[in-house]
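One structure coming up, written as C-alpha cells, with questions to follow.
The complex is shown incomplete by one protein chain, all other protein chains being positioned as in the whole.
And now, chain A:
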Amino acid sequence: MTVIILERVSISLRGELSRWMLEVQAGVFVGTLSAMVRKLVWDYLTTAVRSGAGVLIYQTNTEQGFAMEFCGKTSRRLRDFDGLQLIQIPS
C-alpha cells in the first residue's frame, strides 16, 4: 500500500494524482502502486509541488515495515537514525 499526502498544491495536481490513487480526504491519497509506478509518480510530484509539500509512505521490507520520503517545504523533517526513520519537529 502507498499513501501520499499533499499540502498547499494546486487542485489540478491533486486531480492528476487521483487518476492513480483514491483521495480519501483533501490531499490524502491511498492506493496500490508498483515500485516503478510509485517512483515515476513521486519523481513527477517532487517537481510539481512548487511551494507546496508532499509526503510519501509505502510498505517495504525493512524493519519498520514501511519507508517515508518528503519533498517540498514540509513543516516536519525526516530524520534517519542508522536506518530507523523518525519525524522531527523543527524548533
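In this text, a residue touches a chain if its C-beta (ideal position, glycine included) is under 8 Å from a C-beta of that chain, and two chains touch if they have at least 3 such contacts; residues count from 1.
Keep this in mind: contacts and distances are computed from a predicted model.
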| query | UniProt names the one chain left off this complex as which of "Lipid-transfer protein", "CRISPR-associated endonuclease Cas1", "ABC transporter permease" or "Cytochrome bo(3) ubiquinol oxidase subunit 3"? | reply | "CRISPR-associated endonuclease Cas1"
| request: Would you write out the residues of chain A that touch the absent chain, in ascending order? | output: 61-64, 77, 79, 81-84, 86-91
